[in-house]
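Missing here is one protein chain; the remaining ones are kept as they sit in the complex.
Right after this comes subunit A.
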Amino acid sequence: MARFLLPAGIEWLNPTKQITSIARSRSPIPGLRAPTTPCPFPPSAQRNLPFSPCKDCSFLRSRRPSLCKRRSEGVMAGGFRVLPLLILCSLFQGILGEEHQPNRPTERISGSAGDVLEDDPVGRLKVFVYELPSKYNKKILQKDPRCLNHMFAAEIYMHRFLLSSAVRTSNPEEADWFYTPVYTTCDLTPNGLPLPFKSPRMMRSAIELISTTWPYWNRTEGADHFFITPHDFGACFHYQEEKAIERGILHLLKRATLVQTFGQRNHVCLKDGSIVIPPYAPPQKMQAHLIPPDTPRSIFVYFRGLFYDVGNDPEGGYYARGARASVWENFKNNPLFDISTEHPTTYYEDMQRAVFCLCPLGWAPWSPRLVEAVVFGCIPVVIADDIVLPFADAIPWEEIGVFVAEEDVPKLDTILTSIPIEVILRKQRLLANPSMKQAMLFPQPAQSRDAFHQILNGLARKLPHEESVYLKSGQKILNWTAGPKGDLKPW
């Protein structure tokens, strides 16, 4: 029965046929035009996906990737999928027609995001929230309420969202995912920066607690658990890249899914199957600074922030791998580039008056600037080699932003001025799409299609878990004594 729906897509009418090529020429469903849009998944995102899109798969398969998974036993009944498929195909005609209309203020992101961003996770997964003692969450927050406002606040708001969400279940037997609410990024210095030195021990202590109190951890050694680690380098728990690489991801989290802000290809601290999320940016504050959309965009390139981190790297070269310093040295005299280190009160308003906003890496490749640029309609110019952007499997970042290699920074003005004007207008139309902006935000209370729901969508796309994650009794994979000795101290 489940084979009925296997690699198929359009070919579900001929279940015996082998799919060897993209189904462009045959359209057995009447009215369905042959797809003309290319693979919506940028090559940069394809590594991190738990499934393989756009390879040996029809176009429609790429729109509903969950259909493409090769599973011997499908959890989802094949029959349920036919009806939405039919609706999808009829919508498809409308969507393709929509794309070619000129002079539309917003453009529906064609391909995956048009659907996937609008998915509703309720009903597709169940999450069980462990009840940890308050020393892991509430007490930490009480000690320092600044944690609610900094860019790592996603862990706290996600916890609050899950507690009152419809996907929460109180029966762990039926849960697909297990969430451990431990606030590891809330130990702040007087300046407000989080110290990660106790975080590994805190995490380890939490895992020990859940593995002894509930049987679900040992059942899979954490493969159906997820953790939110929004710190600089995720679960490597250090702010310095070299130290973080040396530490690697906490060993106990080897099999769990990590929801983190850090994303860089071929990096120790980005695990396969992690979900990359945007950093927290205060939604009300950004809404309060909106200006009328007909205010003409008169700034070509805008950036506010440090170029040299004088406190820690005065000569430059370490900070941002020299990219920010290069931007400054090359473009400080260029009238098209409005860049400085000031902190103006009109920062948000200025972004809404700019066409391009630079989002270069800092000590870590991610920054809240990307969120701000998307919310304010300014095309993000990402200068960070090999970065993995938030929700890369759902948002076609290549079509929305401009990616510049760090070695090409001296040619940034040439690159930006040579982008064809139609491409720029299209990017602006895509950015004007409210579903894009909504997906980057963590509003309180949660709204539909916001970042919380995108995280749940990402978790739902990883379902169902493979049989092999369920360990046989007595089988052990994790080594509880691995890692630096200091981590083993109890917290």
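Everything below uses one rule, namely that a residue touches a chain if its C-beta (ideal position, glycine included) is under 8 Å from a C-beta of that chain, and two chains touch if they have at least 3 such contacts; residues count from 1.
Note that contacts and distances are computed from a predicted model.
**Student:** Given that one chain of this complex has been left out, which of "Fibronectin type III and SPRY domain containing 2", "Glycosyltransferases", "Glyoxylate/hydroxypyruvate reductase HPR3" or "Glutamyl-tRNA(Gln) amidotransferase subunit B, mitochondrial" is its protein name according to UniProt?
**Tutor:** "Glycosyltransferases"
**Student:** Please identify which residue in A:His343, A:Lys472 or A:Lys485 touches the non-displayed chain.
**Tutor:** In the complete complex, the chain left out is touched by residue A:Lys485.
**Student:** Out of A:Phe331, A:Tyr348, A:Trp366 or A:Phe442, point to the residue that touches the absent chain in the complete complex.
**Tutor:** If we include the chain that is not displayed, A:Phe331 is the one touching it.
**Student:** Given that one chain is not shown, which residue among A:Ile245, A:Leu463 or A:Leu478 touches it?
**Tutor:** The missing chain is touched by A:Ile245.
**Student:** Based on the whole complex, identify which of A:Gln142, A:Gln284 or A:Ser298 touches the chain you can't see.
**Tutor:** Only one of A:Gln142, A:Gln284 or A:Ser298 touches the chain omitted from view, namely A:Ser298.
**Student:** Contact with the hidden chain only, please: which subunit A residues?
**Tutor:** Residues in contact with the chain left out: 103, 105, 189, 191, 193, 195, 197, 238-243, 245-247, 264, 266-268, 292-298, 300, 309, 311-318, 321-322, 325-326, 329-331, 333-336, 355, 363, 385-386, 407, 409-411, 413-414, 416-419, 421, 424-425, 428, 484-487, 489.
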